[in-house]
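One chain of protein is taken out of this complex; the other chains stay put.
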Amino acid sequence: CAPTVKVEVPDKPITINLNVKIEHEIRVKVEKDLDHVLSQDSGLF
Amino acid sequence: LDLASAKASGMVGEKADGYLGAVQGGGEVAALVADINNKRRAAYQAIAARNGTSLQAVEALAGRAAQDKTAAGQYIMNSSGQWIRK
Partner (left out) sequence: QQRATGDGAGTWSVPAISFSREHPLSRLLDLKKAFDVDGGVLALTGSSHWQQHDGRYVVSHHVEIDLKGGSGVVGDGLFEGLSTRMVLDGEGGLRSKPARIEMASFNNGVPIRDLSVNLVLKLPLSGDRKPALYLSDFSASLLGGKVSSPEMVFDFNRSGSSFPVLLEHVDIEQILALERHEGLYGNGFLDGSIPLTWSPAGVSVSGGKLAARSPGGKIRYIADNTTRALAESNMSMNIVLGIISDFHYHQMDVAMDYAADGRLLMQVHLAGNNPAYANGRAVEFNLNLEENVLRLLESLRVAGDISRKVDERLQKRMKK
């Protein structure tokens, strides 16, 4: 996500426009896989 | 020496990067930590590959989950690298 930044005359405010897309899909899958590994019978935690 | 008793007696603790750390030294503890961490790394690599994400991302999520699930009174490492009891 490339932000655009306008830095003009010192007294004017710096304007920042930023687009952010938060992806949860992968995180949910990873956390589910980790949940199995973290559960007691894995013996690793 | 098994992991559960090592944790219960405060010899090892969970670090934020998803790996086990030795709170107190000793050959046996070091051997346990190395063995467990190798197995964890293999598990993390498999999860990263299966979900198309980086090993580091899986390690960070594992660290957070492991520290959240650490029992009260056992050790976790805080962001400035010190062992603290939960």
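In this document, chain identifiers A and B correspond to the written order of the chains, with residue numbering beginning at 1 in each.
In the analysis below, a residue touches a chain if its C-beta (ideal position, glycine included) is under 8 Å from a C-beta of that chain, and two chains touch if they have at least 3 such contacts.
Please read these numbers as outputs of a predicted model, since none were measured by experiment.
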For subunit B, the residues touching the chain missing from this view: 54, 56, 60, 64-65, 68
Interface with the unshown chain - residue positions in subunit A: 2-5, 7, 10, 13-22, 24-25, 27-28, 31-32, 35
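In this text, only the chains that are shown with their structure count from here on.
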Centroid spacing, where centroids are CA-atom means, of subunit A and subunit B in whole angstrom: 23
Partner subunit A, residues of subunit B touching it in the complex: 3, 14, 36, 39-40, 43, 47-48, 50-53, 57-58, 61-62, 65-66, 69
Parts of subunit A lying in touch with subunit B, wherever the complex brings them together: 26-27, 29-31, 33-35, 37-38, 42-45
